[in-house]
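One chain of protein is taken out of this complex; the other chains stay put.
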Amino acid sequence: MKESPTSTSDVTIKELETRGIQVRKIEKEVYEVFIGPQHPGSGHMRIIVRLDGDIIAEADPDIGYVHRTMEKLSEVREWLKPIPLLERMTIIDACNITVPYVNALEKLMDKAPPPRASYLRVLLCEINRVASHLYGFGIFGVFLGHSTAYMWAFGDREVFVELAEILTGARLTHTYPIPGGVRRDMPQDFPEMARRAVKYMRRRLIEYQRIFLDNPVIVKRLEGVGVISKSLAAELGIVGPNIRGSGIKYDVRLIEPYEVYDELEFEIPVYEEGDALARTWVRVEEIKQSLNIIEQAVDWLERHKGELILSKDDYDKLPKLHKEIYEKTGRVKLLPVHASMKIPAGKAVARGEAGRGEIFYYVESDGGTVPYRVRVVTPSARNAIVFKYIVPGHKLMDLPAIYGSIDYFPPESDR
Amino acid sequence: MKGSSIDRVYVGNLNIAARRARDLLLGKLKLGEIVDWATTFSLWPVHLLTSCCGAEFAATWSPRFDAEQYGALPWVGPRQTNFIVIEGTVTRKMACALRITYEQMPNPKFVIAMGACALDGGLFYNSYNIVRPWEVVPVDIYIPGCPPPPEALARAILELRKKIREKNIASKWLIEGWRNDRDYVSPKEDVCRWWRP
Partner (left out) sequence: MVEALSLDNIINSIKLNLEGLVKSISISKGYIEVVVDASHIVEAALKLKSMGYDHVKSITAIDYPKESKIRVVYHASSYINEDLAKTIIGLTADIPRDNPVIDSLSQVWRSVEFQEREVYEFFGVIFREHPDLRPLLVIPELAEKKVLRKDFIVKEESIYEGIPHKY
């Protein structure tokens, strides 16, 4: 290779600078590529990649483009108000994100939701999980230039968004769980709709497999790409389907069952390969398991009609008018007391399994009307480290495949 | 705008379109009107997602809502697009990226601010890390809601088309080289103070 003497390039740089053109030197034969924050797929983040030829030598994730200061804002709002605030970080997975926060509050208050409320929470969580996996699937399709996957996944996601809307009244931002219960009861015709959606999705998954997962082009692009070994996955502390694709059987629903997950029957899919294809397969298998859970939850809820969806002592405190509204519409109208409630001093930790992995909350109270400290560690925040340690060594064109396969969602990561 | 009845037609209709095309070829329409008409049917948003309303932005182009029927298709490169949707909160870091992307787009270009956060902060009103989008880029249409449903975004695209046609924004922009009714925005040095390339 021809080596150009450095002195001449210095001269050219000076020449250009005198003409008002900004230039700077980079190391020899290493190209710096700035990817994002405007790029196809799920945007909001920048990766600074240094390329040696076509091989990525170094990758530096530059995140924080959607840092909306949720931890600080939670400290100035009353106990209930962080629920709608926090669910904005993963708007497509709202119930899974807020349930652990509510669990932490319940731990501090020594309060337990009635079983019907727990089942309703689990039902919405699983509907959210399916919708969130389909969202990730669609974005993955955009990354790989497979627009059919995007169209199909987003079309089918609407089925589950619609289910959540019927259950809670909002497409994405449900604000469903509250300490001691949930806000709305299930409508009468909901079980039938849920069963039809489940049946439809099971049929569609077979078609997904035919067009996407078994597609030779997709398989070639994903197989053996972004391999994370079992020990490295534990070392990096990554979470969710990514770690289950690396052969570690870790799911909070199994390890530390919250709500009523210990009463339900489901499996945790685990793949040993640790590559992008395995991670995609884990998600598809998880959708199947979530569909099973939806069926079981709906069956249970049908068998136990008329039970309370709010804890007994909260219900007794409601005035007569609010009780009437609850009896008629199945809707819990909270009292103003709830907004300014005080929570006994203490600290609690709660974790839950969101669509993208484990979510961790640390809540500390000093006995006041606002939290003293709320610490959130989201699944994507813990997965961001993959970009630094797994991406180097791959070709540049493997980056979209890895990015899509770890299902990174920037607003969740930046909080 | 006086004259043609073309102002009233915003959604494609084959017969009317054929008649218009005939008028156009026979030289009955002014060139400026053709530019406005063509711009309204090719509003391509750039693929920049600023926040969580991006989930609804993606759903707008999904089969159920199908915003592609309005001639809009999200595209990757800012050089090939003429329309930007601000999806929710704009953080200080993102403001610079938003501004650079906006400046890279060719004229005429339009902005829709989506969601309560893009109006005046919304839920994150008193956060230390957000800026108001109207400080960064001049906004044409605001959509309230947290998040606004996909129908609202589709409606906003139609409203934008109406605005372009009624005020002849695109053609005037090209003729005069500058759009006069745009709001004042902060200079780039203020928005991108932290930026080090």
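Order as written gives the chain letters A and B; numbering starts at 1 within each chain.
The criterion applied here is as follows: contacts are C-beta pairs under 8 Å (C-beta built on N, C-alpha and C of every residue); 3 or more make two chains touch, one makes a residue touch a chain.
Model, not experiment: these values are computed from the prediction.
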Omitted chain - touching chains that are shown: A, B
Chain not shown: contacting residue from A:Arg221, A:Arg356 or A:Arg382: A:Arg382
Selected from A:Gly237, A:Gly367 or A:Gly393 as touching the chain missing from the view: A:Gly237
Candidates A:Phe266, A:Trp300, A:Phe360 or A:Tyr408 - the one touching the absent chain: A:Phe360
Positions on chain A contacted by the hidden chain, ascending: 63-64, 67, 69, 71-73, 75-76, 104, 107-108, 230, 233-237, 243, 248-250, 255-256, 346-351, 358, 360, 362, 364, 372-373, 375, 377, 381-382, 384-385, 388-389, 414
Touching residues on chain B - with respect to the absent chain: 92-93, 125-129, 193-194
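One rule holds in what follows: only the chains that are shown with their structure count from here on.
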Approximate Å spacing (C-alpha centroids) for the pair chain A, chain B: 29
Residues of chain B that touch chain A when the two form their complex: 46-56, 58-59, 61-64, 76, 78, 89, 91, 93-94, 97, 101, 123-124, 126-130, 146-147, 149, 197
Touching residues on chain A, where the partner in the complex is chain B: 22, 24, 37-40, 42-44, 46, 64-69, 72-73, 76, 84-85, 88-92, 135, 138-139, 150-151, 154-155, 157-158, 161, 171-173, 411
